[in-house]
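Note that one protein chain of the assembly has been removed; the remaining protein chains are unaltered in position.
Our next item is chain A:
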């Protein structure tokens, strides 16, 4: 029978969410000992690990990331951000041939670097480098968003000064109604997809991407919903950060001081 009914008359999506509901988000900070900062995040069935190293001295020959930092005049004034996105070969339904280095991963790495270049106070660390590694363990739509959210947590865990939380969220359009945080099924069968990453408190947009054209009449409402989604994600992340810090703090006995 023809297609799926992505958004029913009852305002329910195929997976039972309403149009303005996010998928379940679960996250954890400090999952690795080796890295300076790390986080694990699940957004529905999309699962991501993020690890942050640095700031450290600039490697002339980087670890082989897609967007390898180069020594330029600017690196004398601010930290260089190195991002590497990779998706595990088992992350999608069909096994991937190579986990990183393909065009899609390179593009994703570049987007991530741009995003965090804007959010991290890079001017505090001239002549140094910060590495962000994200690994998709399971992909179910909104990969970029999950990476940004996880990397934000990892950066916080690493104690790197940032201007703000960066939160990212997708939105799309179904039956001319906006829907937030779309999963893989919805993004492959549905309409255009809008991805936005914002500084949560200031509301500044760090990255905005559309997979297809939206009609201008729809853009505003889709945008609004995506921004609202980012805010909701921010609250979830913030809650987790506070819980994590208070747990660490209580272990160190900060209540006593």
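Definition applied: a residue touches a chain if its C-beta (ideal position, glycine included) is under 8 Å from a C-beta of that chain, and two chains touch if they have at least 3 such contacts; residues count from 1.
Assume contacts and distances are computed from a predicted model.
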| item | value |
| --- | --- |
| Hidden chain of the complex, named as in its UniProt record, picked from "DNA replication complex GINS protein PSF2", "Protein DIS3 homolog", "Trafficking protein particle complex subunit" or "Ribosomal RNA-processing protein 41" | "Protein DIS3 homolog" |
| Selected residue (touches chain absent from view) among A:28, A:127, A:163 or A:218 | A:218 |
| Hidden partner chain, residues of chain A it touches | 1-2, 5, 8-12, 14-19, 23-24, 44-45, 93-94, 140, 176, 183, 185, 214-215, 217-218 |
